[in-house]
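For this view, one protein chain was removed and the others were kept in their places.
Presenting chain A:
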Amino acid sequence: MTGPHGLAPTGRGVLVSGLASDAHTWNLMYLQLLIEELGHPVTNLGPCVPDELLVGECLRRAPGLVVLSSVNGHGTQDGLRLIRALRRHGRLATTPVVIGGMLGITEEGREERVRQLLAAGFDAVFENGTDAVALFKDYVGALTGDRHAAS
């Protein structure tokens, strides 16, 4: 599936990454396949990506979408630190950046986590237990103006 979806903004490619403290990779591999199947080229930075490396890669590649995943329970702390660092760069002020997975060590507090992450500059948060993957596909579809991506 490539072709008409090569439209802005993800025509510049999607960057998939784990966060600084998170070693899990099956989530990253899954997201890469999923996004490729939606028709977008993916660069996968892998797990345990330090903030500076991730910011540097965003500046260098100017991706159309940044997809972050964390499941180790530190996602909110790591995500907040990272998004603040990213948004400090004028060139990354409007880059779409989303995060998902298991973002805390308890199931409680999900709403508060989502609120904090959105307030700090994430464009969308897809925490588990909320049909995250279907909502994410809708989001990517809307971003690229591709109505079929969500199906």
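Worth pointing out:
One rule holds in what follows: a residue touches a chain if its C-beta (ideal position, glycine included) is under 8 Å from a C-beta of that chain, and two chains touch if they have at least 3 such contacts; residues count from 1.
Convention: contacts and distances are computed from a predicted model.
Per UniProt, the protein behind the absent chain is "Methylaspartate mutase"; the candidates were "Ferredoxin-like protein", "Methylaspartate mutase", "ABC transporter permease subunit" or "CbbQ/NirQ/NorQ/GpvN family protein". Checked against the full complex, the one of A:13, A:41 or A:73 touching the unshown chain is A:73. Within the complete assembly, A:48 is the residue of A:48, A:62, A:85 or A:118 that touches the hidden chain. Touch with the chain omitted from the figure is made, among A:59, A:105, A:119 or A:142, by A:105. Touch with the hidden chain on the side of chain A covers residues 20-23, 25-26, 28-30, 33-34, 37, 44, 46-49, 72-74, 76-77, 81, 102, 104-107.
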